[in-house]
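Before we start, here is the structure in question, set down as structure tokens.
Every protein chain except one is present and positioned as in the full complex.
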Amino acid sequence: MDPVLWVLLALMAFMIIGSLIAAETDDLLSAVVCVGAVGAGLAIIDLFLGAPDLAITQIVVETLSVVILIRVVLTRKDETHETHKDTLLVGGVLLTLGVFLVIGAWAMTALHPFGEPLLAGEGGGVASDYLARGLAETGAANYVTAVLLDYRAYDTLGEATVIFVSIIGAYVILRQKGRLHHAGGNESHR
Amino acid sequence: MTFGTLPYVLALVLMLIGLYVIVAKKNIIKIILGVLILEHSINLFLLLQGYRHGGTAPIRAPGQLDTEAFAATSVDPLPQALILTSIVIGLGCLALMVCLAVRLYERFGTFDITRIRELRG
Amino acid sequence: MPAGMSLIVKTVARLAVSFITVFGIYIIIYGHLTPGGGFAGGTILAAGLVLLLLAFGRQRARQIVTHEAVITWDCMGALGFAAVAVLGYVAGGFFVNFLARGEPYHLASGGTIVLSNSAIGAKVGAGLFGMFWALAAFRSSRTKEEQP
Partner (left out) sequence: MSSLLPLFVIVPLAAGFIAPLGQFWNQTHGARTVRALALLAGACLLAGSLALLGRGPVVCWIGGWPEPGRATVGLSLVVDGLTELLLVTVNTIAFLALLYSWSYVQRFTGQVLYYCLFLIMLAGMNGVVLSGDLFNVFVFMEVAVMASYALVAFGVDRSELEASFKYIILGSVSSLFVLLGVGLLYNLTGQLNMALVAQHLAAREPTPAVWLAAGCFVMGFGLKSAMVPFHAWLPDAHPSAPAPISAMLSGVLIKAAGVYALCRILFNVFGMTSPTGSAYAHVLMTLGALSMVIGVLLAIGQWDFKRLLAYHSISQMGYVLLSIGVGGAVLAAGGSKTVAGLAVFGGLFHLVNHAVFKGLLFLCSGAVEYATGTRDLHELGGLKKNMPATSGCCRVAALAIAGVPPFNGFFSKLIIIVAVAAAGYWMLAGMAVFVSFMTLLSFVKVQRYVLEGTPAHTTAAVREVPFPMQVAMVGLAIGCLLLGVLAPLHKDRLITPAGRVLTDERAYAATFQPPTFDVTIPEIAARPDSQERQP
């Protein structure tokens, strides 16, 4: 039994509990902090599963996200109290998700089990090739960077574009006024 | 169900919690948090694909292992590269969602999605 | 909050920001040898600038990093990465690593990876800071709008 598995299961239980609290608490600030904790849990899992690159990125991104969210939540009054819980809706949703869970769990038994990916066995897929030749071919000692910026650099161009778009989009959405004059506008006052 | 599938199923549970928050909650910030949870769970699921028992990080330091021994013990770098991309995409998405939430609050004075109803869906 | 936080916070922030910046640059430059890379490092740079913004307030931060500078760095970083891709045509095709692979484990290895990482780092750092700024600045101008 791989000891990492126990750590992993414990951390995943932590993440699940954290997200459940985030889902059910009435206080938005605690919900944000709980999701931050879930993200931090993921960063620790990254460390245990041999992904320090991810751990760094995850923790930094999570911190920034939580700072942004807390700033948004702190300065705004929230009077949404889910007093009248729509039990029918919640029940229906839970039932559907339960069905999903059963189907998904059943289907996932056909996957390559955790800890024994394809790359370990016969025909290790594309990954075994990266591991065998990455350093010689790209000169980068960090294989993740080698994949990210050399073998699959085109993906990374798309990713850089996404972050560019989201920032331009943020400027667009936060503009004070959308239209120059409202003669032909459709400001909806019905 | 064996132990080997259990982590996948737990990731699936996390995913469903995210979906539950998105579908059943009425607060914009809560919905955004649901999307974050969903993102985390999918990233986790991808990460689980790359691990092998006793695996080490796919980073080499001078004078440690020769290539063959390294290739036999390292975890899969590809899912990690995919997750890095997906984390960044998630951050971009979060940025847009937060901007929209701020803007909606300014226009409607509330985070309650049931009271933000200009359009009939 | 525009005036910034207390003197203690400002002093600590001034110290911390320089360390954070150096750390961010290190993470970016050494991305091909150690964990990290353009995105992680860029986000760290952005976080350092955000600290500056929170500690000193918007007016002071605006003097240090202007709006034009943020957008220019953002676009230039993106263009730089695209340029690395297009320069690959010199060596035979799109995104071909046109620099020498260099000696493993040294800073000058991995060909274009260092260039790409730096471009992405600049882009992500400037961009995320700009976004945070836009969000922070938005709140204060809200009073001018008619309330619903």
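Residue numbering begins at 1 within each chain, and the chains themselves are lettered A, B and C in the order written.
One rule holds for everything that comes next: contacts are C-beta pairs under 8 Å (C-beta built on N, C-alpha and C of every residue); 3 or more make two chains touch, one makes a residue touch a chain.
Computed from a predicted model, the values in this text were never measured in an experiment.
Interchain touches from the omitted chain, evaluated on the whole complex, reach A, B, C.
The missing chain, though absent from the display, is touched by one residue of C:Ala85, C:Ile120 or C:Ala136; that residue is C:Ala85.
Not every partner is drawn; the one left out touches subunit B at residues 15, 19, 22, 28, 31, 35, 38-39, 42, 45-46, 49, 78-79, 82, 85-86, 89, 92-93, 96-97, 100-101, 103-104, 107-108, 116-119, 121. Listed here are the subunit C residues that touch the chain not shown: 68, 71-72, 74-75, 78-79, 82, 85-86, 88-89, 91-97, 148. In the full complex, subunit A makes contact with the omitted chain through residues 103-104, 106-112, 117-119, 122-127, 129-130, 150-155, 157-159, 161-162, 164-166, 168-173, 175, 177-181, 183-188.
We take it that only the chains that are shown with their structure count from here on.
Comparing the chain pairs A-B and B-C, the larger number of C-beta pairs in contact belongs to A-B.
In this assembly, the chain whose C-alpha centre lies farthest from subunit B is C.
For the pair subunit A and subunit C, the distance between C-alpha centroids works out to 21 Å. Look at where the CA atoms of subunit A average out and do the same for subunit B: the two points lie 2 Å apart. Subunit B and subunit C have centres, each the mean of its CA atoms, that are 23 Å apart. The set of subunit B residues that touch two or more partner chains comprises 57, 59-62, 84, 87-88, 91, 95, 98-99, 102-103. In subunit C, 34-35, 37, 39, 43, 104-105, 124, 128, 131, 134-135, 138-139, 145 are the positions where the chain touches two or more neighbouring chains simultaneously. Taken in their complex, subunit C has these residues touching subunit A: 27, 31-40, 43-44, 46-47, 50, 74, 77-78, 81-82, 85, 94-95, 97, 101-105, 109-113, 116-117, 120, 123-124, 127-128, 130-132, 134-136, 138-139, 141, 144-145.
Across the complex, subunit A meets subunit B through its residues 1-2, 4-5, 8-9, 12-13, 15-16, 19-20, 22-23, 28, 31-32, 35, 38-39, 42, 45-46, 49-54, 57-58, 61, 64-65, 68-69, 72-73, 76, 78-80, 82, 86, 89-90, 93-94, 97, 100-101, 104-105, 108-109, 111, 113-117, 119-120, 126-128, 130-132, 134-136, 141-144, 146-148, 152, 155-156, 158-159, 162-163, 165-167, 169-170, 173-174, 188.
By the touch criterion stated above, subunit C contacts subunit B in their complex at residues 34-35, 37, 39, 43, 104-105, 124, 128, 131, 134-135, 138-139, 142, 145, 147-148.
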